[in-house]
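Structure first, then comments.
Every protein chain but one is kept in place in this view of the complex.
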Amino acid sequence: MANATSNGTTDRRTHSRDAGRHWRTAITQIEPNKILIRGYPVDELMGRLSFAEAIYLTLIGELPTPAIGRMMSAVLVSSLDHGVTPPSTLAARNVATTHAPLRASVASGVLAFGPVHGGDITTCMKFLDAGLALVRQGEPLDKAARTIVSQCFDSNEIPPGFGHRFHTRDPRAARLFQMALELELEGEHVRMIRSVERFLEARPEHAQSPLPVNVDGAIAAVSGDLGFDYELGNALFLIARVPGLIAHAHEEQAREKPMRQIDPKDHVYDGPRERRLPETRK
Amino acid sequence: MANATSNGTTDRRTHSRDAGRHWRTAITQIEPNKILIRGYPVDELMGRLSFAEAIYLTLIGELPTPAIGRMMSAVLVSSLDHGVTPPSTLAARNVATTHAPLRASVASGVLAFGPVHGGDITTCMKFLDAGLALVRQGEPLDKAARTIVSQCFDSNEIPPGFGHRFHTRDPRAARLFQMALELELEGEHVRMIRSVERFLEARPEHAQSPLPVNVDGAIAAVSGDLGFDYELGNALFLIARVPGLIAHAHEEQAREKPMRQIDPKDHVYDGPRERRLPETRK
Amino acid sequence: MANATSNGTTDRRTHSRDAGRHWRTAITQIEPNKILIRGYPVDELMGRLSFAEAIYLTLIGELPTPAIGRMMSAVLVSSLDHGVTPPSTLAARNVATTHAPLRASVASGVLAFGPVHGGDITTCMKFLDAGLALVRQGEPLDKAARTIVSQCFDSNEIPPGFGHRFHTRDPRAARLFQMALELELEGEHVRMIRSVERFLEARPEHAQSPLPVNVDGAIAAVSGDLGFDYELGNALFLIARVPGLIAHAHEEQAREKPMRQIDPKDHVYDGPRERRLPETRK
Partner (left out) sequence: MANATSNGTTDRRTHSRDAGRHWRTAITQIEPNKILIRGYPVDELMGRLSFAEAIYLTLIGELPTPAIGRMMSAVLVSSLDHGVTPPSTLAARNVATTHAPLRASVASGVLAFGPVHGGDITTCMKFLDAGLALVRQGEPLDKAARTIVSQCFDSNEIPPGFGHRFHTRDPRAARLFQMALELELEGEHVRMIRSVERFLEARPEHAQSPLPVNVDGAIAAVSGDLGFDYELGNALFLIARVPGLIAHAHEEQAREKPMRQIDPKDHVYDGPRERRLPETRK
């Protein structure tokens, strides 16, 4: 059967006979002086939904509960920025140093969220679902966790969502799990990743070469429990990191000479010292 | 021998002697098991700041007041999506139809926020500042508004932040001005744009060819009053629209055949009918 | 204190002790007033190598023979443009209509060379190599061709490099095979794809739904015989199409109003009528 070929012509003729052949979208409806996102007037959403809640509505199609809204905010805040060393930040800064517009820096940074950088979320969601499939076939949780980890090790791979270049205990992952518990949003994906975590910590080689759960793993588990598709797991990281890319591109153009050679190791932090939120924000 | 000419080597030696030669960043500090954004531990921000508040912190460097936090959310929600017809959405969908990854669609969409699409915010901020400079030189507000509008018309241009392809009264702009008033965040930029608005409405040709203030104009005025740099005005639109681009790229791949020819006019909306927020969310 | 953990500092010290720790590149050497591409002074290449020959040198590392140089030109010319309907061209035009710079249009178009558009070359190179592996195990050429085609059909896929939306006989593929023959560059990849072609033409359903070899298939076979890596097969298409993307972005900005809605089906061609090269160019 042909790849598209004469279809084109056929499609076209059918269109004029059948209004039902128009292509369809279920996201936003535009009429004069009216913009409805998933059915809600956008001006009614403004001031009533947080940005994170409205992102959930846009991606999933329904309003989040308040608990899910708070979890969405936490997921997005967790991945806002990770300093100057990620390749995505360096790609954005290398574009910014040529005095390109902000959007070119952002596009360049986004393109660096490749399979081995911030792309772990989708892979980890699939990894957890493989374990949950075993549980549904009757395997106990801890045995299923062991099985999927062994499969990774057998093919010489680190379980997705575990390990970090800098951190032995990722503070963002711990906080997401704590919030899932407090907000009563913990589901089977979080239970599965925590079971994998316990198994990895029990390995004899844990002391020398730990494989802590990382923020990608925590987002994968949490967003799996919220019902996100695989692809949209990666989308959450991407949305979260855009403001960070912008802050770096803007700082690069504001503080540095154009066309400089950016050495990722040769920098110092000169921003505010470590500080705590005021009591009123806690 | 290193490739980068002798300069490279000289620079490098100087570095080890002179800590002052490192380049500097004030955004995020990374230490093992610790991530500080503008000085605050990211895990402390999670669950305590909304995503919009944390974006403000990342871009501006300080915590927003609660009123500014609510305004940031409203600005970002206002620009989440505008249906399938903007060129940015079509660029993202044309990439998605080739089964490219989500990030390629987003990058492509972001690149379409060109000077005449979503780039109006920076231009409008400069336009308002030109009026405010006249006010500071002693000109009354309404006379300054008239002057800057006349300058536009004289060079055959529509005042930036005014006019819309679809809307004669942009509901998003109206809502932003209402919120600025209620949150007591109205400042000189909002006063200037409202003065321009009144002047344009008083023109005899207003009835046939109205030039209503649009959402870009409202964001420009509001973010000018919040103290944003020109470049960061455009950044707010860009951050806001990324989730919309993702929703469209995801829908394209989920609902349509690959490699289709996307006619922007030939579509119907088949999502939820118009609906209102539940009373509990108001 | 440097931001990049203590590792950074340790690495750095090691560098000054151990030249072997520098990273390496074998493409271009820069010295004051001297640029050597793969060892050759670029100013010596200028005027002596064609652009296509110099591209081969840059990618492969050695000078092509004159025959390979002519084949490189033909491969690159074959894919220069395919009109306004490919999604890559539409992505580029949708960016151009926002008056973004040329490079943003090109980036956007390049991102649309997704897995199902212009990405067939790598897949087809792997497909042919699977057949050649069977031949090396002793299977006759025509039996190997049948085996790999059947594997595609069994998993409901069209053999990569075959079938076209518009063409039942791709004139570019025919010309590339003819040149491979004349230039004595025909090798095992071309022989394998021609064997697949014969098998597909002999199917009873060939008359109603032909699966002609397309230009991607021909480039895959030819560049496989020239010794290109899988990834660089796709690179040839990408290099070839950039001038086409530029022509479209430039035409869009020169001939059309900004922010127009681009319907891919609703266009007419108004360029020069069909013409032939002058005798002197043949």
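Going in written order, the chains are labelled A, B and C, and every chain counts its residues from 1.
Here is the rule we go by: a contact is a pair of C-beta atoms (placed from the backbone, for glycine too) under 8 Å apart; a residue touches a chain by one contact, two chains touch by 3 or more.
Note that the structure is predicted; figures quoted are calculated from it, not measured.
Student: Just to verify: which one of A:P32, A:G138, A:P204 or A:P278 makes contact with the chain not shown?
Tutor: A:P32
Student: For chain C, which residues lie in contact with the unshown chain of the complex?
Tutor: 4, 15, 19, 22-52, 54-55, 58-59, 61, 63, 70, 72-74, 76-78, 80-85, 102-104, 106-108, 110-111, 113, 166-172, 174-176, 179, 229, 231-232, 234-235, 238-240, 242-244, 246-248, 250-251, 253, 255-256, 260-263, 266-278, 281-282
Student: Against the chain that's been left off, what residues of chain A make contact? List them.
Tutor: With respect to the unshown chain, the touching residues of chain A are 22, 25, 29-32, 85, 87-88, 90-91, 94-95, 97-100, 104-105, 107-108, 111-117, 119, 165, 258-259, 261-266.
Definition applied: only the chains that are shown with their structure count from here on.
Student: What is the chain whose Cα centre is as far as it gets from that of chain B?
Tutor: C
Student: Which whole number of Å gives the spacing of the CA centres of chain A and chain C?
Tutor: The computed centroid separation for chain A versus chain C comes out at 32 Å.
Student: What is the distance in Å between the mean C-alpha positions of chain B and chain C?
Tutor: 37
Student: Using the touch rule from the top of the page, what residues of chain B touch 2 or more other chains?
Tutor: 4, 22, 25, 29-30, 32, 85, 104, 107-108, 111, 113, 259, 261-263, 266 - these are the residues of chain B that touch more than one other chain.
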